[in-house]
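Here the complex is missing a single protein chain, while all its other protein chains stay put.
All chains are identified by letter, namely A and B, in their written order; residue positions are counted from 1 within each chain.
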Amino acid sequence: MMSAKAPDYRARARAAIQDGTLQKALGGVQQRLGPATAALYAQLPEGPGLRQTAHDLRMQAVMNLDLLLEALADKVRAAGGHVYFAADAQAATDYCLQVARDHKVRRVVKGKSMVTEEIALNRALEAAGIEAVETDLGEYIIQLAGERPSHIIAPAIHKTRQQVGRLFAEKLGIPYTEDPPRLTQAARKALRAKFLAADMGISGCNLAIAETGHITTVSNEGNIRMATTLPRVHVAIMGMERIVARLQDHQILLRLLSHGAAAQKVGGYVSFIAAAATPDQADGPEAFHLVVLDNGRSRILADEDLREILCCLRCGACLNVCPVYGKIGGHAYGTVYTGPVGAVLSPLLAGLKEGRDLCLGETLCGACQQACPVNINLPRLLLALRQKMTEGDRSWGVPAAGGRERAAMRAWSWVVASRGRYETLCRLLAALQRCLPRKAGWIRWAPLDFRGWTFSRDLKPLARERFVERWRRTKKTTGGRS
Amino acid sequence: MKADHESAFLGRVRKALGRPGGVRPAWTGLRGRDADAATLAELARIRGRSREERLGLLARLESEAVPLKLTVRRVTDARQAAQAVVDLVAAGEPEWGGAKRVVGWRHPLITALDLGARLAQLAVPYSESDPALEGQSSEDRRERRAALRREVADAFVGVTAADYAVAATGTLALKTRPGQARSVSLLPTTHVAVIYLEQIVADLRELYLLLEHDPGGKTEGLTNCLTFISGLSKTGDIEFIMIHGVHGPREMHLVVITDEAAP
Partner (left out) sequence: MKVTLFVQCLVDTLAPEVAEAVVLVLERLGLTVTCPGGQTCCGQPAWNAGFRHEARKAAERFIALFEDAELIVCPSGSCTHMVRNHYLELFRDDAPWLARAREVSRRVFEFSEFVVDVLGVEDVGARFKARVTYHDSCHLNRYLGIKEQPRRLIRHIRGIDFVEMRDSERCCGFGGQFALKYPEISTAILKDKVANVLASEAQHVVGCDMGCLLNIQGMLRRMGSRVSALHIAQLLAQEEA
């Protein structure tokens, strides 16, 4: 599933940086949404502390997950729905296929759901000969293009209108147009037919409410409402941690996640679904199945340092402010979950066997936490991940890092343990740097790891005399050179 | 007796949380609570709003509706409300071609508008999304549902009531009940909702309080499908250009009856 090995990650990042169209699209997303979300947070009637309140509600849910999931399952079943607890992706897809077989499903319509990407549900359905159509416009576009989403909320934002025009002309057989309203109308028409003909609708679950036994979905297009109203069967896939205890908790979280996702006061359509249609209701599915997914989450839950990431609402706000994501886009990560949250979650879901580049390739600037509707301390989580990958971790089965990096750090540690050694090394480097090419006093090129610096920046040379030495020479110091 | 998949799953969760087998924490956070004094005072304040305050909320709703492309019309009574609906039907054109058709909820307010008779004067067929499904066989139910779906899909205007409207966010909250089909506010190109002035609350916080504590609501709960609708269906997925009317309605009207109260 993951392919974030060192050369691939850097190569993908490089390609993204050189892609002018992508750069413009990423700049557009961040300029539009980053400041607008911040403005909404600044206007919260309850004050800025509401994000931390929301954090605490989510953590409380995470820390009582067994109780909440049981309560949810009891209520859904009491209302006539089915609940299946899937240990992993295979169990989840097997169950969905079984439901499809039981209900003689040939055509599926899907709402946007990251968790269905995570378990590769579309592939499983297609392998079983079932047509699975993505209905969110962005997802529909990339499905036609055979690509992966590049952003959690705006999956096709990397595509120009010309690219979409060519795609629709080829795949939908319509005359070429690059006019977004006409393109959208073409998708509207094509997908309306799909909604009306579909046997089964699949959605994710933004947040379930244990107290009332509902799942909730949020969209702006209306596709999730269509997919969960019209077909005979509704299957909802839910990451096990996507739950809150009480209805009143949801009020706070709905507002904050709407701010974070698309700088809205509230998402255009919010559906609270508890069950299939009752016999006396005019429409709605005949059967409702809720699939609760673990797939590595319980392992994260067991880790006290890292379980905070389970508070994530998948709103994408962190992507909208991250300077790294803003340059490399979603595809460079090579994983389902991208951006700052992906940098933490993807390695964890892969059991920490992969993803070093994801968590090292961040500047720890902290903009992500500021943008997060539930104030997740992503920088702390990234540092915690780095520690586990470096020092090793028994519970995750990660060995301590060795090789060049460990040796370099040991050497550094030895040098900074003594002022004398530190000064000696500085004097040595200051002497060696005389060989390096300079311009106007600054170094133009330096070897080894410093090539990364000098390929685009001049490097200030080491001072001839350290400040502390000058101080020692000219004034009294406290303590010696120990 | 829990199924294997469930016991194993929840067992892993409990183990991850460091709880010895089967031990539940002493946390009562889930128990439904009766409204405390502060909440009761809040509910009384909401219900006891003056007419002036309510008109103020309506004004707020009208301004929030503008960017959402929700058109808000004030009418004094049900008769005017009915006329507003008829005017919309007369002015509109079916998006997918074919003859004009209108579908509406079986709801006291909508039924009182007598749209069937009024629209007949325009030669526009009108049907209620009333399944009359009780006591029928599942075969008959399926047939009736399929027929209803065709009616709703062919209708270019769908008329509903709502449970609440929220001034601060331009939101309508619609529960699902027999005769009050979800697709009426979704499939037709134009959605018209008719409400009374008293149904407007200030913000989402008030909405959730009423959803939880409103006496009428307490017995039925949220229902099996509660929908919040805040303006038109829209997307920015292509180059961030905002386009309205993606999968849901392309036009949305809210008709507010100001001089009559809900019966």
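For this structure, a couple of remarks:
By definition in this document, a contact is a pair of C-beta atoms (placed from the backbone, for glycine too) under 8 Å apart; a residue touches a chain by one contact, two chains touch by 3 or more.
Being a predicted model, the structure only gives us computed values, none of them experimental.
Considering the whole complex, the hidden chain is in touch with A.
Checked against the full complex, the candidates A:A39, A:A78, A:A127 or A:L364 give a single residue touching the omitted chain, namely A:L364.
Check A:A13, A:A89 or A:L306 against the missing chain and you find that the one touching it is A:A13.
Residue-level contact of chain A with the missing chain is found at 10, 13-14, 17, 323-324, 326-328, 360-367, 369-370, 383, 385-391, 401, 405-406, 409-410, 412-413, 415-419, 422, 426, 439-440, 442, 449-453, 455-463, 465-468, 470-472, 475-482.
Everything that follows uses one rule, which is that only the chains that are shown with their structure count from here on.
Separating the centre of chain A from that of chain B, both taken as means of CA atoms, is a distance of 32 Å. By the touch criterion given at the top, residues 3, 5-6, 8-10, 12-19, 24-25, 27, 29-30, 32, 64, 68, 129-131, 133-134, 141, 145, 148-149, 152-153, 168-169, 171, 176-183, 186, 203-205, 207-209, 211-212, 221-241, 243, 245-249 of chain B touch chain A in their complex. Here chain A touches chain B in the complex through residues 25, 28-29, 32, 45, 60, 63-71, 73, 79, 83-87, 91, 135-138, 141, 154-157, 159-161, 164, 180-181, 183-184, 187-188, 191-192, 195-196, 210-212, 214, 220-223, 225-226, 229-230, 240, 245-248, 250-251, 254-255, 262, 265-284, 292, 294, 298-299, 301-302, going by the rule given at the top.
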